[in-house]
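Just passing along the structure, written as structure tokens.
All protein chains but one are shown in place.
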């Protein structure tokens, strides 16, 4: 960490500051210039509150050299994390497609989709039982009944299930769920992150609509610091000035997150684009970019989907997408 | 609501769609063109799921003419809502300044600040007992102890208190708190919104960092639809391409929210700019823009604030700001 | 085009408006509701100024159903445009890689890079002779001398050349240049667009840092409306809230532009990410997304590049990237 002192800082003030740094166990290097004095800090600075430091009247600026996420950081954990979900592996060269409807609607719907996506090569089943909706008047999901249907579909197909949790008070309902999803709007719901960090279930953590990659990693750090290191990061698009697509898929997040962290990265081409016609290209591009998996919405009757149908593929379209993705992964191997 | 059908829609498909609309109690007007057929829908369309409609293969586009927030909507409630907090009124020409430290740190700190901001004209006391922090390693607040100190300061000064709730399971601790604050990161934590909507306490709802004004109103609608209509909207800056300030204060939100809604609007010039030197100008500008109140961070020793000190005013600076704000409000009256 | 009238519009006002629309040769369909009256307009509305219409006091909103770009629009020109540059074809299934240094620096540099990128499969040579720089004190390019070096490199390798024009008064210098590049900062320099539209050279039009896809197409329309239909669109990243990468590459722009327009789309993974380590993944992802070409920065000595070196590949790295791109294109064919 580097702190630059303001012009006019007295030697006494500087001395006091350096003493304080030393009292925190840091090594302190002072480099004095004509206009500025630069203090380099060596040691474990991850617990220093940058905001606090910047608030001191003698400080011009503070720059971190190392990132404050330690458990998620590639630097301190060079090997790729592989998350194992009932034998399906994500990360470290292992790739899985998670597929299924946006919202669970009925047994027929779910079983039919589950069977077809399994036949096309999907390794996990997704489906929303609790749905975060902008409007209180929109369909909010089937709740307990939805989870029961997911568990039935799992029994029938063997596919592990991924579903979103919005309120930790519902955790009992998720006992047999395989992967807990944290939605984009809850990426900085720190209370929820701490709670799921106390479970031993793999967590699919979606990037918030206006959050940076480092903030995503800090949220992963919340989960990991609570004891659960099975975190799968998910790029699902950010809000930008473009309005043709619902959000802007940031595919450079895939290699960037792989640089910064050892955690696996999956991509959601459905929610990011919001347009089913673009899902195939973006799934292919994600595989080429080195993603560790995909999460794709599939519906057996998109015209009647209770939510987000505009972005869902039909089972036939999904089958074609899965084939292309496989070809690309083979070409790159 | 206007739905435009795609070229090639058959008369039968159109007929079916119109029947479905009619079954929902809507009046249907069809206007047929050479390339497009336009369907105008009259009636209560607020419960129609636009996403669902857009997902139909025969639909080109769907446009709402009325906004889907009904309880927060100025159109259906032309009089300004005035929120009364122990006699302090916000909205409808009534203006209050909420001031206090970012985080509660000690009894001495809080009492001292509370007394000085009261003397300068603040009507309510703010202070964080639960702090949402990007990093799990940063100071998270004093929790119960912090709320106890707020209540002591209230007793001593008579100032009602405003403090953030992050987890509804903590609600018992907030029993004597006057205003519950929902932070920007929780603006779309719909579970929390529903819960605070079941209380009868005034809610200070902060705009999310990447949320539009209409989304802010939809979040207010969540609270109101749960039964609590005492909502105060708070503009606190959005994330943009500018990096000099921490966020970009969107002051046009003040007159825009007043157009769209009857709810009061307060502005937070501290968090939005993140720079104490800019707080005064932005407080003055907020008053001139017609805000119903301000929420300002004040610290008696900014150099030692445990968080966000860089944006806090000293009591002397706050006093000057409060004076300017008063002058501007008088000039405009 | 759909215009919605405000509640309270008198029949006479409506009549006048409709007469005006009819005088512009449009078919007018009126659909009257209880609160709103909806007017559907059929015909050539591309020359109607939406801003003007919205400014009328009786208008609630105006929505275009068709986009105002006609020459660039896929709807009126379903076949893919193929741009031919000395026999190299871009678009309609044809793919080329444009490679070369950010800025032309010397004959040795340019010839050496040109030979190596040609050997690796690049079809065109890029290099900046005029460089747009944020600071007036940064290196601005070699100007005429730079173009002369590009022409020498072309003679030696046979690679057609692509280079940026910033001021149309310099056009004589570009007489033998094969492709004129319009940089991101000039995407809405309408005067320059009109001028290059009067030449018969292919134009590589880069998307602005905060411009939507439709605005990019409107800028292409400026060039095409001036008579030059040889436009190649270039996605090069937009400015977003992410700061790890220099800009955010919007890869969904590739299939989206292909939907909206018949013009070819190339991707610049170098400027968008600003980090050479990410260029390979993004080049591969671009190919998988269906791009018609790539424009990649290559430098023989990245450590000494006079500008933008951090995003340049070495010739060896470029060779590997070109191989992967070929494999992906083969896998998808």
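Per-chain residue numbering starts at 1, and chain names A, B and C are given in the order in which the chains are listed.
Everything below uses one rule, namely that a contact is a pair of C-beta atoms (placed from the backbone, for glycine too) under 8 Å apart; a residue touches a chain by one contact, two chains touch by 3 or more.
From a predicted model like this one, the values you see are computed outputs, not experimental measurements.
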item: Of B:210, B:225 or B:263, the residue in touch with the unshown chain; value: B:210
item: Touch with the omitted chain, as defined above, among C:57, C:78, C:200 or C:333; value: C:57
item: Option touching the unshown chain, where A:2, A:82 or A:332 are the choices; value: A:2
item: Absent-chain interface as seen on chain A, which is shown; value: 2, 4, 27, 29-36, 38, 40, 42, 60-61, 63, 65, 210, 239-241, 243
item: Chain B residues touching the omitted chain (full complex); value: 210-214, 238-245, 248-256, 259-260, 272-273, 275, 277-278, 281-282, 284-290, 324, 327-328, 330-332
item: Touch list for chain C against the chain that is not drawn; value: 46-47, 49, 51-52, 54-57, 68-69, 132-139, 166-167, 169, 185-186, 188-191, 194, 208-210, 215, 218, 221-222, 225-226, 239, 302-303, 305-310, 312
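Methods note: only the chains that are shown with their structure count from here on.
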item: Any chain in contact with chain A as well as chain C; value: B
item: Farthest chain relative to chain B (centres taken as mean CA coordinates); value: C
item: Angle of the C-alpha superposing rotation, chain B to chain C, to the nearest 5 degrees; value: 180
item: Chain centre separation in whole Å, for chain C relative to chain A (CA means); value: 31
item: Cα-centroid distance, chain B relative to chain C, in whole angstrom; value: 39
item: Intercentroid distance (Cα basis), chain B paired with chain A, Å; value: 26
item: Touching two or more other chains - residues of chain C; value: 210, 239-241, 243
